[in-house]
Every structure is written in C-alpha cells, then in structure tokens.
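I have a structure I would like to understand better, so I am pasting it below and will then ask my questions one at a time.
With one protein chain withheld, the remaining protein chains of the complex are depicted in position.
Residue numbering begins at 1 within each chain, and the chains themselves are lettered A and B in the order written.
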Amino acid sequence: MFFLQQCLIGLTNGALVALVALGYTMVYGIIGLINFAHGDLIMLGACLALTLVGALGIAAGGGAATWAGVAALVLLCGLFCGGLNVAVDRIVYKPLRNAPKLAPLVSAIGVSFIFMNAGLFWLGPADRSFPDLVPSTNLLAHDGLQFTLKDLLVVLVVVPLMVGLSLLVRTTRLGKAMRAVSQDPVAAALVGVDVDRVIAATFFIGGFLGGAASVIYGLYINTIGFQMGFQNGLYAFTAAVLGGIGSIPGAVLGGLVIGLVRALSSAYVGERWTGAIVFAILIVILVFRPEGLLGRRTREKV
Amino acid sequence: MAAPPPSAAPLPPRPAGVGGWLASRWELVALVLLAAAPLCIPALGGALGGQVTTLFIYCILALALNVMVGYTGLVHLGIASFFGIGAYCLAILTVPMYPFRIGFLPAAVVAVLVTAGTGLALGAPTLRLRGDYLAIVTLGFGEVAKVTLRNLEQITGGMKGLNPVPPPGAGVTVAGLDLGKAFAIDPRWFYYLSLLSLAGVVLAMRRLETSRLGRALVAVREDELAAQAMGISATRVKLSAFAMSSAVAGLAGCLYAASLSTTADPNAYDFNRSIMVLCAVILGGLGSIPGTILGVAILVGFDTVLAPWADSWIQQMNINPSGSSALSFSGWRLAIFGLALVFVMRYRPEGLIPSRRLAAELHEEGP
Partner (left out) sequence: MSPPEAAAAGRSRYGGPVAGAMGRFYDSRMPFPASCRRRALFLAALVAAWGLPGCRPADPDLVKIVSSLPRTGSAKHQSDTLVRGIRMAIEEAGGRVGPYRVEYLDLDDSTAAAGQWTSEAEAANARRALQDPDVCAYIGTFNSGAAKVSMPILNLGDLLMVSPANTAVGLTKPGLGMPGEPEVYRPTGRRNYTRVVPADDLQGPMAADWAARRNKKRVYILDDNEVYGKGIADLFEERCRELGIEVLGHDSIDAKAQEFKSLMASIKAAGPDLVYFGGTTQSKGGQLAKDMAAAGIGADLMVPDGCLEQVFIDSAGAANLEERCYVTFGGLPPERLEGKGGEFVARYRDRYGEFPEAYAVYGYEAARVALHAIATAGVKDRRAITDAALAIRDFDGALGHWGFDDNGDTTLRTLTVNVVRGGRFELFEILDGATLADAPDPAPVAPAPDAPPSS
C-alpha cells in the first residue's frame, strides 16, 4: 500500500515534469538549442497566474466558477508564455541561427537571468503562497492511499495536452513541417516550408505548454518563488535527455521515470539522497543507452 | 601511435609591427603588468587583492574547462564538481581535524592526482556519448558529487565544510617571517601564488595547443571519424582531455580552498558555478586562452568586484536612503548580467576574442 502510494505520488509529479520537459524537447528537436530559459519562463507564467487569481477574483470552492477560472488561467498563462517565448526567439535566438552551436546556449542562460530579475521584482524575494483553488479531497475511499482532486487535475490537464501535441505533430500540416525542419531546415526551406514560421510555432507551442505547466504547478505545489525555475528546468531537461532528446514520447517517459525514481528513493533510501540517486540512475541509463530511452540513432525529432 | 595528427586549417599569419608583437606576446605583457600591479596600486593589498586572487583562480578553472569544451568540443556542465573535489582533497590532507596535516604543496599534488583520476573514472564509461548526452552526464555527475559531499558528513563536514584550511607555509618560518601568517594577513601573497599558478597553466596550455596531443584534441573536435581514420585514438584523446581538464580544475580548487581558508559548503560547487564558468569560456571565445581569461574577468569580475563596488558607491552617494531594492545595484544584478550575455552573443557570437583557428573557419564557411 505504501509502495502504491509512493508510485502514485511519483507518477503525478512525473506528469508535471513531463509537461515541462516537452517544452525543452520541442525546441531542442527543431533548432538544437537547450533552452535554459524555459524553467524561468514557467516561473514568469506562475507570476502571471498569481496576479490573475487576484485580478479575476478566482476563489476556491466555487464549483463550476472555480473550474472555469482554472481553465481561463491555463489559457491566459499559456498564451502569455507562448507569446513571450516567440518574442524571445525573434529577438535573441533568431539572429544566432548560423552562429556557433554554443552561442545561443549562453544567450538562453542570459535570458534566464533576465527573467529571474523580472520575477524578483514581480514576486519579491520571498516565496509566495499560491492559493489553494483545488481542494486536496481524497478520491480513493481508503485511508492509507491518497489520490486527491489536485492529483487528478494534474493528470486531467497533462494527458490531453500530450495527446493533442502528439496528434498535432503527427497528423497536421504544421506537424509535418516541424518534422521536416527538424530533420533538415535547408531541405525543408527548399520544398517551400516557411522555416521561420515553423520555428516560431514550435516556440509558441513549447511556451504554451510551459504556461499551462506553470498554472498546474501553482495549483499543485502551492508555492512559487523567483528561483523556482532552476530546479524545475533541471529536472525537466534531465527528463528530456533521459527519454531521448527531441522525442516527444521520450520526454513523457523520461518525466515519469524521474518522478518515480524521486518518490521511491525518498521513501526507501532517504530524502537526502534523492538528488544523487536521480542523476546516478540517469548516468547509468545513458551509459547503457547512449541515445536515451526512446531516442534513435536517426532521431525522429519533434 | 602511427601517423602524426592532421593539422587543421592553416592559420592566418599574425599581423606584423608593434601591435602584432604585443598581440603575440600578450601573456607576457599581461604577466608583467599584473606582477607589477600590487606594487603600484595599494588597493591590491586590501580587499581588492583578495577579489583579484579569486579572479585568477576562476581563470585557471575556466582554462581547465576550455580543454574540454574549447579544444576537444565536449560540452562539460560539471566542472565545478572537480573544482570542489580538489578543494576537499586539499582540505582533508591539511585541516587539523584529520591526522595527515601535510604541507600545501604535497597536498596539492595529491589533490590534482585524485581529481585527474576522478575525471578518468567519469570519462571512461561515457566516451560513447555524444554532444548533449555527455553534457547531461557531466551535469548529473556534478549533482551526485554535490549531494555526496553534503551527505558524507563524517568525511566532509557536510554543510559546515572543512575549515580552517591552513595557508600555504603554515608553521614555516623563514628568516623570522611566519609564512602562514603572512599569507593569511596580506592578500598579496595569495595574489602572487595564484598569478604564478595561472601563468604556469597558461604556459602549459600554450604548449598543449602546439603539441601533438593538442592537435589531436582539435582533430577529434572537428571530425572524430576523420581523426580516427588518420590513426588518432579518439578514446585516448578524449580521456586525456578529461584527465587534464579535471587536474587543472583540481589545482584551481586547491588554491580556492587555501585562499578562503575553508572548503566552503558543497553548494559552492553546484551547477550554477559550472554554468558561470562555461558562460565565461564561450563568451570569451572557445579555445582561446586570452578569450577565456577575458570572459572570466568580465563575468566573475562583475559579480565579485564590480557589483559590491557599485552597491557601496550607491550607498556612499546616499542615492538610496530608504534601501529600496529597485534603486540598489544588487536589485538589478541578474538583469544586467543576463543582458550582457545576450548582447555579447548577439554581436560577437564567436566570442570576444575568438581563437584564430575558429575565426578562420568561420570566415571560410560564412555566408
């Protein structure tokens, strides 16, 4: 029972990690950039969410009104983060498309610092409490096993977004263009794909998922702070690589694995070793599967 | 090994004249100026001296990273952990809590050997990994090292760190001068010690660049398959890069611990620090020694020299009597730092002082 409880916690946490990891993996898949600013983008999304909760007067326990409010938050923060991500791409990364590979990486780190400073002025230096809009009502009629409404919310938002994303990449025209650009931007341009627009769309989708993640993060973890982006980004980035960076199912699998490993190592080894165990397992997996869990030599990016 | 490694693209000749002479002998000029500086600038005998010493130590660390990222093209996100392992090794061998208590020099030699060995141990199983997968393995190693240092309290003192690390020459008295005390009181002693180490590392790097091994590193960076076809063992070359880089980082760690008189806590060796050093190397120019040093001077100098100075200047000018964070420099530090990174990369994507070889290639391939 205890084991089951820890697995539930791990999978729920992992779903959240996966949602963030998708933003990394999509951008990486299409322009090969580790977008270090993604975690801090989510932090800004959470800032906006907190401000909106106050401005829109969303309160807990309002039934349908609360749920509508949460949906509005997801949408607005998604649009905000998506837009911001596109803007950053245009201003910062786009001029660096032909630059040495590591230049945009440093720019991304720079952007993450700028975001953090913005968050510092927005939130103040201390951690802030995010209102508990969704109650922690236990959905299982069992005292030793908890799966709350909050956990369900995470799953309810994360799963449709992931399915939608997979469908988008697999079936739509845009998705086809994204896959083309990720394999060979020059060739894609030659056959008439507007590469810049496809890249912008990728940044928008990645940002939108990040914005959604920021709302879920606020509702699920209930604490936000201007430094939250770092840890968020670290685990999500790790998840993306673990699954095989550039691969969408890989990012999801990587996120779930990381969530599970964290929960189980906290339960059976000790909370203090969690960070070490997650990364030690990562190293071992990569030593035996150098392209990640679902990555392939000829990577099917995005 | 069989055939000599292929030399990459031929280098453009250096410019002639006085400027050319200066450019080709920049490290000599800089060394003389820096060596003379404490004699002309009294402030270097004060807190500024300690800050500049820190800069020198970071320069050594960045040059260590440059071996991996600049010469060999392996992205390394965990250099700070080797820095930390060096610092902790030195501390274990010298602090009063342990029975060893050997002198600084032998302890530093052991520490450098240990870090080199650790580097090999990390490098050996991960040689197959390419690009970003290697990056994340080094990142993971950094996290594992940090958590381990923090949790093995009986050995590392946990978050307390190991201190006090005695200064070099503690207990040695030469002609009535207690060397240990001189090091502890007057920052100019550490200034010269770290400047000397930096000069040694720069010299070693120069030698490496023109050596057979150095050219092999570059060959592997440019095209691993082609290099192997020419008879270079990529395994050996990469392992050498790991070992050299870790050893030099360990040396920087020794100097760091000795100059602070403590190992500091394991958080001082976390991902943030690795990233900062990586930014400095890229910002300055990958594979370029002067670039790397300039990058450190800008990035680390901003945080350790400029920001404290600006904050106290704002205070002394009494611009901000109420202490509001929007008017203090530290309130804007992150943004200024970030903007600097973005702008430099926007206008000099190959770095401030690109290595001549890299610059030549970029011009060839440029549109």
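Simple rule for what comes next: a contact is a pair of C-beta atoms (placed from the backbone, for glycine too) under 8 Å apart; a residue touches a chain by one contact, two chains touch by 3 or more.
Just so we're clear, the structure is a prediction, and the values are computed from it rather than from any experiment.
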| item | value |
| --- | --- |
| Per the touch definition above, residue among B:I155, B:L177 or B:L327 touching the missing chain | B:L177 |
| Contact partner of the left-out chain, one of A:T51, A:T171 or A:Q231 | A:Q231 |
| Touching residues on chain B - with respect to the absent chain | 25, 28, 31-32, 35-36, 38-40, 42-47, 49-51, 54, 96-97, 147, 150-151, 157-161, 163-164, 174-179, 181-182, 184-189, 192, 196, 199-200, 203, 259-262, 264-265, 267-268, 272-273, 276, 303-304, 307-308, 311-312, 315-316, 323, 325, 328, 330, 333-334, 337 |
| For chain A, the residues touching the chain missing from this view | 2, 5-6, 9-10, 13, 113, 124-129, 132, 136, 138, 144, 146, 148, 150, 220-223, 225, 227-228, 230-232, 262-264, 266-267, 270-272, 274-275 |
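As a working rule, only the chains that are shown with their structure count from here on.
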| item | value |
| --- | --- |
| Footprint of chain B on chain A - complex, ascending | 28, 34, 36, 92, 95-96, 98-100, 102-107, 109-118, 120-121, 125, 230, 234, 237-238, 241, 245, 272-273, 275-276, 278-280, 282-283, 286-287, 290-292 |
| Complex contacts: residues of chain B adjacent to chain A | 69, 75, 125-126, 128-130, 132-133, 135-137, 139-141, 143-144, 146-148, 150-151, 271-272, 275, 278-279, 282-283, 286, 325-326, 331-335, 337-342, 344-346, 349-350, 358, 362, 367 |
